[in-house]
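All protein chains but one are shown in place.
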Amino acid sequence: MHHLGMDDDAFIRGMVPMTKREIRILTLAKARIRRDSVVYDIGAGTGSLSIEAAFQAEEGHVYAIERNPEGVKLICENAKKFQVKNLTVLHEEAPAGLEGLPECDAVLIGGSGGHLAQLLDALDGKLRHGGRIVLNCITVQTLMQCIEYMRERQDYTYEAVQVQVSCLQQVGPYDMAKACNPVYIVDCTKE
Amino acid sequence: MHHLGMDDDAFIRGMVPMTKREIRILTLAKARIRRDSVVYDIGAGTGSLSIEAAFQAEEGHVYAIERNPEGVKLICENAKKFQVKNLTVLHEEAPAGLEGLPECDAVLIGGSGGHLAQLLDALDGKLRHGGRIVLNCITVQTLMQCIEYMRERQDYTYEAVQVQVSCLQQVGPYDMAKACNPVYIVDCTKE
Amino acid sequence: MHHLGMDDDAFIRGMVPMTKREIRILTLAKARIRRDSVVYDIGAGTGSLSIEAAFQAEEGHVYAIERNPEGVKLICENAKKFQVKNLTVLHEEAPAGLEGLPECDAVLIGGSGGHLAQLLDALDGKLRHGGRIVLNCITVQTLMQCIEYMRERQDYTYEAVQVQVSCLQQVGPYDMAKACNPVYIVDCTKE
Partner (left out) sequence: MHHLGMDDDAFIRGMVPMTKREIRILTLAKARIRRDSVVYDIGAGTGSLSIEAAFQAEEGHVYAIERNPEGVKLICENAKKFQVKNLTVLHEEAPAGLEGLPECDAVLIGGSGGHLAQLLDALDGKLRHGGRIVLNCITVQTLMQCIEYMRERQDYTYEAVQVQVSCLQQVGPYDMAKACNPVYIVDCTKE
């Protein structure tokens, strides 16, 4: 059985930025993925979130949507490496590519290409009541767009946290703090 | 089914300090609890970690060890509230109380009462190979004791991170950052 | 001589929130106050920034502007306690009260009452070229308004940092981390 929060090094990464382990764990936990969930992973990057979501939704399905061809290739390689069967990769820039997908229970958003409101509108047509959208924001602008969108919707609530992780690197006799960039995690629930 | 990372408010808390949600999620993920795991939760406090561990180890068992009578009472109340059956509460100050317990796969340490090396020695006699000890440290001294202990053991590896979470409180039209105290999470693997 | 960064406890505080020492030091350093500077402190609160600015601008002058009567009272008490002569307190909600003031070299903004763009427009009419506006933001909205304003101005540059300070409290044999809320410090230079 695969546990939540695999080592970053377990994934094939290339030059594509990857969600760090602690952020991955929190994002997946906040998405409340069940065994039979349908999950979209938008801006899937290396696919590390998609792969872990697929392990959690073992009787469900994950759709990884990524516009960058290098990302698409990495996701496929990682899916193969981890023998994940319940994962479909779409080479699209969301919201393009969403129409044909089944309704979903959870959405992970790592990147929105700058069209967040439009993307959230499109996702709303797909997300079941009680479902969750979890965004990882590394820019103030994306955070603000998400907050503004959610504040205008009466049928969503949101909770936002900023998470800053530093790893203690073991260098000879020392443990030296090495910071990861802070990430805002916004989890939005559709009533 | 219970998801990992329940709301802090879901637990009966009293005046006892409680591990915050994000730290709870990361601690439990790093402990790699399986469906059939035996887990010790030492310095269990309100029992929030114990309860969530018990949901994960649904065919296993959790032993919550707590020296503070108010804590013991809260753990029992929370176990009752969440109808958790696979949880045993021991009113002891570890390592007292450990002898009679079955071998374990994972140990969570929230408090050590200042006898950390002695406690880790006792736990070593109980922890299976491949098992994990995950400590939450809020003092420099506890962190240092843990690191020093693990650096002297050839049969353990450890990974330490510091996690700082700030919640964005929704106050009228504003989202205002409210910091939680930083926590060091050390996860130690027995080879 | 007074040094930069007096103890928080040195100030009379009442119930009014006060800028913590480390944030005060960074804010004042980034404002680049000279011996002869004219400084505005807007939303001056307890006056801790005003007092320290007045020590730095010993041949200049500080104007503390505060809408809250309790704040005004505290600033006056602190000015008296520290025998500061080059400080004038205005009981106004800025931009009201700015018209009659002399041109300035530095502006400190701790609170804007939600009219930040209007306030920055008014300040622009008073700020000398090469002068600096330094904002402390504790909400995402204020940060975003400031950034958006500065991005539209060709004649300003800005630099923004987020600062998170945790104090190690000495509790018996332990040093325990206690987080202060994170603050964004934006310093804006008028070309």
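So that you can tell them apart, the chains are marked A, B and C in the order they are listed, and the count of residues begins at 1 in each.
Convention: a residue touches a chain if its C-beta (ideal position, glycine included) is under 8 Å from a C-beta of that chain, and two chains touch if they have at least 3 such contacts.
Keep in mind that what you see is a predicted model, and the values were worked out from it rather than measured.
**Student:** Give the labels of the shown chains that the missing chain contacts, considering the complete complex.
**Tutor:** Across all of the complex, the chain we cannot see touches A, B, C.
**Student:** Write down which of B:A10, B:L101, B:A122 or B:M144 is the residue touching the left-out chain.
**Tutor:** Counting the whole complex, the residue in contact with the absent chain is B:M144.
**Student:** Which positions on chain C touch the chain that was left off?
**Tutor:** 1, 3-5, 22, 25-26, 29-30, 32, 34-35, 147, 151, 159-168, 173, 175, 177, 184
**Student:** Against the chain that's been left off, what residues of chain A make contact? List them.
**Tutor:** Touching the missing chain: residues 114, 138-142, 164, 166, 168, 171, 173-182.
**Student:** Of the residues in chain B, which ones touch the absent chain?
**Tutor:** Given the touch definition above, chain B has residues 140-141, 143-144, 147, 162, 164, 182 touching the missing chain.
One rule holds for everything that comes next: only the chains that are shown with their structure count from here on.
**Student:** What is the distance in Å between the mean C-alpha positions of chain B and chain C?
**Tutor:** Computed value for the inter-centroid distance: 42 Å.
**Student:** When the centre of a chain is set as the mean of its C-alpha atoms, what distance in Å lies between chain A and chain B?
**Tutor:** Centres of chain A and chain B (C-alpha means) sit 26 Å apart.
**Student:** Where does chain B touch two or more other chains at once, residue-wise?
**Tutor:** 164, 166, 168, 173, 175, 177
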